[in-house]
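Questions regarding the structure given below will be posed in turn.
Left out: one protein chain. Kept in place: all the others.
Let's turn to chain A:
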Amino acid sequence: MALADVKQSATEARLAALSLPEGGCLSVARQAALSRVQTLGLPGRRDEYWKYTRPDTLTAAEATQASVFVTDEAPMFDEFDRLKIVFVDGVYNPEASDDLSLEGVQIDRIADICCQDIHWAKDLYGVLEARGQSPVARPLAALNTAFAQDGVAIHVTGKPSKPINLVYVHSDEASDAILHHVIRVEAGAEATILENGPAASRFNKCMEIDIADTGKLHLVRAQGRDHERRAATHLFARLGTESVFKSFTLTVNGILTRNEAVVELLGDDAIAHIAGACVGDGEFHHDDTVFITHDAVNCESRQVFKKVLRNGATGVFQGKILVKEGAQKTDGYQISQSLLLDDDSQFLAKPELEIYADDVICSHGSTTGAIDEEALFYLRSRGVPADEATDLLTLAFLAEAVEEIEDGEIAAAIVARLEGWLSRRR
């Protein structure tokens, strides 16, 4: 079916501003992705999947300028022993990055892979993204696959001794970055990947994650404090038998964020947890869109999303659990909650369950509320000042999401950031 005129012209305008990188072994994948974008068209306001979030600034030919936020706060994860890979406005920066060699993992730049004829990433790049286009189209991810300027391919074959930290620095007010990472975790291997920073004025990021049987991957990201940045991110994960994938995202500020996560549980006994905590003040729009497919027996999935909103901030949650025929003994859990600190903020939630197996447990819930006055009075009656009591209750509200992070030290670092946000708003 032909695209509507408006969509057609918007898509053409965006594509005209981009050029396909030299492909090498990825050129087929890039060409195919370009065709997907042309067929699907970029998201428009009338698309059901974008009902609560305006896509226009994400799809426009030019990125809106965004000032670079200056803070004396140390960058997230600085205190951790990690392998640092730095991208400045979406371009790999070798000077700021660590040496890429680490036992148990092979790391290559996507730009380097492009020159090679054969590379493992060829079988992953664009593959999970293409699978993720159905049943719901994700054209911004296809756009990413076609035009990504940079990114890394991480092949986890053992248990690296420290986390790999992807650091996204924003330095140019007009920057428009497209990054694409592919990660393959082999059987029995386990790694932690940290991501932090705003990346660019406009950031389109795609991460494809393929976890083999019994592999484990932990992903913790902090999306940076730049007030004016915009981001659309996609995470595609495919899980094998007895594999584990745990993802947590912290979002503090940013004018617009759309985080999509598309997870397929394809092997029996696999576990996927996708969690997020966001705190927004003022002109802040944060959208978590999650799609988890159970296509194997006895798998567990959890979606835990918490949003604290004030001064007219908006939170969106679209979360789906699809249990396919035969995916018996599925244990699916989904919770999305918002804490509105005033009357001006709003939370829009669309939880969905679609179940074709009869022996499953799936629970979901969504709530919107204010600070519990009873609890607040209780704390104050014990001498805790109102501000501190409110902060305690706000952190308590976010705790369920933060607890999804397995590593206690990383979780503590995330809590410290949240405390910082709260104390700056007293």
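As a working rule, a contact is a pair of C-beta atoms (placed from the backbone, for glycine too) under 8 Å apart; a residue touches a chain by one contact, two chains touch by 3 or more; residues count from 1.
Methods note: contacts and distances are computed from a predicted model.
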Item to check | Protein that the absent chain corresponds to, by UniProt name, given "Succinate dehydrogenase iron-sulfur subunit", "Maltose/maltodextrin transport system permease protein", "Fe-S cluster assembly ATPase SufC" or "Putative methionine and alanine importer, small subunit" | outcome: "Fe-S cluster assembly ATPase SufC"
Next on the checklist: One chain is left out of this view; which of A:Asp5, A:Glu48, A:Asp72 or A:Glu373 touches it in the full complex?
Outcome noted: A:Glu373
Checklist outcome for this item: Missing-chain contact among A:Ala111, A:Val136 or A:Leu393 belongs to A:Leu393
Next on the checklist: For review purposes, identify every residue of chain A that touches the missing chain, sorted by number.
Outcome noted: 372-375, 377-386, 388-389, 392-393, 395-400
